[in-house]
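Only one protein chain is missing; all other protein chains are in place.
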Amino acid sequence: MAAAALTAREIVLVDCPDDVGLIHRITGVLGGHRLNIECNHEFVDTAARHFFFRAEVTPAAGADTPSAARLRDDLAGMLPAAARVRVTRAERRPIVVCATREPHCLGELLLLDAVGDLPGRIVAVVSNHDTLRGLVERFGLPFHHVPHRDGAGHDLARADHEALLAAAIDRHAPEYVVLARYMRVLSEAFVARYPDRIVNIHHSFLPAFAGASPYRQAHDRGVKVIGATAHVVTATLDDGPIIAQDVIHVDHAFTPERMAQAGRDVEKLVLAKAVRLLLEERVFLHGRRTVVFE
Amino acid sequence: MAAAALTAREIVLVDCPDDVGLIHRITGVLGGHRLNIECNHEFVDTAARHFFFRAEVTPAAGADTPSAARLRDDLAGMLPAAARVRVTRAERRPIVVCATREPHCLGELLLLDAVGDLPGRIVAVVSNHDTLRGLVERFGLPFHHVPHRDGAGHDLARADHEALLAAAIDRHAPEYVVLARYMRVLSEAFVARYPDRIVNIHHSFLPAFAGASPYRQAHDRGVKVIGATAHVVTATLDDGPIIAQDVIHVDHAFTPERMAQAGRDVEKLVLAKAVRLLLEERVFLHGRRTVVFE
Amino acid sequence: MAAAALTAREIVLVDCPDDVGLIHRITGVLGGHRLNIECNHEFVDTAARHFFFRAEVTPAAGADTPSAARLRDDLAGMLPAAARVRVTRAERRPIVVCATREPHCLGELLLLDAVGDLPGRIVAVVSNHDTLRGLVERFGLPFHHVPHRDGAGHDLARADHEALLAAAIDRHAPEYVVLARYMRVLSEAFVARYPDRIVNIHHSFLPAFAGASPYRQAHDRGVKVIGATAHVVTATLDDGPIIAQDVIHVDHAFTPERMAQAGRDVEKLVLAKAVRLLLEERVFLHGRRTVVFE
Partner (left out) sequence: MAAAALTAREIVLVDCPDDVGLIHRITGVLGGHRLNIECNHEFVDTAARHFFFRAEVTPAAGADTPSAARLRDDLAGMLPAAARVRVTRAERRPIVVCATREPHCLGELLLLDAVGDLPGRIVAVVSNHDTLRGLVERFGLPFHHVPHRDGAGHDLARADHEALLAAAIDRHAPEYVVLARYMRVLSEAFVARYPDRIVNIHHSFLPAFAGASPYRQAHDRGVKVIGATAHVVTATLDDGPIIAQDVIHVDHAFTPERMAQAGRDVEKLVLAKAVRLLLEERVFLHGRRTVVFE
C-alpha cells in the first residue's frame, strides 16, 4: 500500500523511559524531515523516569513530505526500544456516544458538535434504551437501540448484549467510545476491544459515597461540593486514569433533586472537557496516571 | 445573679421541629421586646421537617432592654417544647488552637487575628510538640507544650494526655477549639467535653484515599483536584458535620511535594472560612448535616 | 372577573422601605390565609434601608384558598405605601429567546429546556438572521426571522425593525425576553416595552476592553481570566443590574480563537444560571443592584 503523504498538520506523540538527549533526538528527526514544530509539550515524570512528548508539525515550505509511517519509523529508530511512537493526522475524529436514559451529557456533546465547538464529530449514538432517540435524531444522527433485554423482557447474557453493542459501535469505526451516563457495567472483554479508547463520566463526592442514590447520600451528609470525574475505562470499574475533574459548590438549601441537577451541570462540563482533550490527542496514559497537555 | 442587660447587638438562634407560624411567633416576641432585626436568615429542611432561624437584633431607640435570659425564655414559651433557643452577644469570641508540627493552618489563623480579619480572638495555642512555639510567640500569644510522651520518651496513656490537654485548653475558657492539623486522635470522652465546639480540617480527595501519605497516593492516582474539608468533630473520626469544603486544581506536573503544598494552601483557606462562620454563630448542626447561614 | 383560586404553590414577593416588624406583619397575613410557608428568604439592605422578602406558600390542608389578588391586597394593606407586592404562581413561565448568529447560548437554553433542566419553557426564538433556524427547528420550536434589512439590502430604521421584532415577540406573550448573543443595540423605547423583563449576556474582562474584537484584545493583553456577566437590560447599554457572573481561567497558550471558545463556554453557563433565577422569580431589582435569593 502506498504510504500516505504528510499534508496539513500531523500530531507526533512519543512516550518512553527517560534518557539523555531525547528532545534533541526527536527534534533532529523532525528537522531532518523538514517539518516545522507548530507547538509542542514535553514532560518527564521524574518519579517514574518516563518521558512524554507531543508536537504538532507541518511541512516547511517546498519540502517533500515524508509518509507518516516513515516518520514514525525514523523516530522509533532514534529512541529506546520501549518507546511508543504515534504519528496521526490532526483532524476531526469520529466518536460513538453510548448513553442510557439521561440526556444531559449526551445533549452537551450533540450541541458542541452541532455548533462547531467539538474538535471531532459524533457519528452515532448507541443506547440500551430508546428514550434518547428523539434528542439524537433532532441532530440528524443515527441512533441505535440495543436493548439489554429480549422481546420477552428477559435480560440477555452480558456477553450477548455486548456483542450486539460492539457491532453497533464498530460499523461506525469510531476512534473513541464515549460513555455519557451509560449505566451498564462493561466486561473486561468488552473494554479490551477498545483499549484506552473508552472514556466515562461519573459523579464524585467528598467524602465518597458507595451504593445507590449518591445525591441523596450527599445531601444527608451535608456536603458543600459536588464533583465529577472523567476517566479512561479500564477493567477496574470507575477506577481508570483520570482525565478531568471539577466541582460545583452547593449548600444546605439544595434538596437532593437540586444536588442532582448541580451534578448534571458539572458532569456534562467535565465530560465535554475530557472528550475535547482526547479528540485533540492531548492525553497520555501511563499506569494509573494521565499526562494531559492542555 | 443579676441578669445582663442587652446592649449592642445580640444573636438569636432558634431551631425546632417545623410548625405553622414560627417566624410570626418569633418576630412577635422580638417586636414585643422592641428589638430591631438587623438581619436574619431562616431555613426549613423540608425532608427533616426542621426549622432554623438566626437573627441579629439591636434595641430600638429609647427601648428598655430585656435580659438575654428573659428574651430566651419568652421565645421558648412560644415555640415547640423541643426548640433549642440561644441568645448570645455578637462579640469577638475566644478560641484555642491545637496544632502539632505543621504551621500553615495555625499561621493563617494567627495572621488573620493579627490583622483584624478574624471575627474572634486566639487566646492560646496548645500543641503536643514544641515545634511551633516560635511562630506563636511572635504573635505575643501563650503557647502550651503538652507532650504526649513522658520524660523518658514513653507514650502517655491517652486519657492522661487528654487530661493535660484539656487543662491547658480550659484555663483559657475558649468558646471553640480549633484543630489546625492536630495529629492525635481524640477520644470520645474528650470530644464530649466540648460538644459541637471542636472544628477540624482534613484533606479530601476524589476518589478518597485511606492510609498514610495521601498526597503520594493522590499523585500516583493522577487526581486533578485536591480538596479540604472543615467539619465539626464528633465521636466518629473525620466524619462530623461538614462546615466548609473547597478544592484546588492540580495536574500531572505536580510532584507529591507540590500536591502537598497545594493541599496546604486549600486547607488553610477552608479552615479559616469555617472558623469565621463558627465565630459569627452562623452554623447550625442537625444530625449529620449543617445549616450554614453565610 | 372571577378571582383565580390559589392552587398548588404561589410565590409571594415583597420589597419596600425597611420598617419595624415587617416579617411579623407579612407572616401574620399569610397565616391568616392559612398558608404554609414552604421556604422563604428575607434581606435588608441596611445602606439603602430597603427590605426584600420572597416566600413559596401552599394552602394548609382543608383551608379555603384566597385569590391571589385578595392576598396581594391584604399584604399591601399591612405594608408601607411604597411597597411592591407580587403574588404569582410557581409554574414553568414562557420565554422568548433573541439571538443573531452565534448558537452557543441559544443552544444551551434549548438543550436545558429539552431535557427538563430549565424551570420554564422557550416558546419561540427570534433572530435578525436566518442562521440559527435549523438549530431551533430541531427542537420543534417556532423560529422567526426578523431581518434588520429590507429586500434591497438597506437597513431598516431602528424603530421599524424593533416594531417587527416586538410583534414577533408579543404574539408569544413571554414573561421574559432573553438576549442570547443578540447583537443589535436596543432603543430605550423597546426596552421600556419589557421593563425589567429583558436579560442579556456579555463577555467581561479584567481589565475591561472596549471596542471590537474583545477576545483579541484580551489575548494581546495576556489576561488570565475570561468572564461573563448576565444582567437585566435597562436603557443604559450593558450596564443594567447584574444577575450572575463567573470566570474561566486561561493562559498564554490560548490563541484568540481558544479564548473566544472559553468565553462561549462561560457565557452559556452564566446566561443559563441567570435565566433559571429569573424563571423562579428569585431576582429583585433595586436601583442598580439586584438581590438574588438562590
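The first chain written gets the first letter, and so on, giving A, B and C; residue counts start at 1 in each chain.
To be clear about the criterion, a residue touches a chain if its C-beta (ideal position, glycine included) is under 8 Å from a C-beta of that chain, and two chains touch if they have at least 3 such contacts.
Quick caveat, the model's predicted, so the values are computed rather than measured.
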item	value
Touching residue (missing chain; options A:37, A:208 or A:253)	A:37
Contacts of chain B with the absent chain, listed as residue ranges	39, 103-104, 107-108, 110-111, 114-115, 117, 135, 138-140, 253, 261, 264-265, 269, 294
Hidden partner interface residues of chain A, rising order	20-21, 23-24, 27-28, 30-31, 36-44, 46, 60
On chain C, residues whose C-beta touches the chain left out of the figure	43, 45-47, 204-208, 219-225, 227, 229, 239, 241-247, 249, 251-253, 255-256, 288-292, 294
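We adopt the following convention: only the chains that are shown with their structure count from here on.
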item	value
Cα superposition of chain A on its sequence copy chain B - rotation in ° rounded to nearest 5	180
Interface residue overlap between copies chain B and chain C, same or different (over half shared)	same
Euclidean distance of C-alpha centroids - chain A vs chain B, Å	42
Chain C residues counted as touching two or more neighbouring chains	39
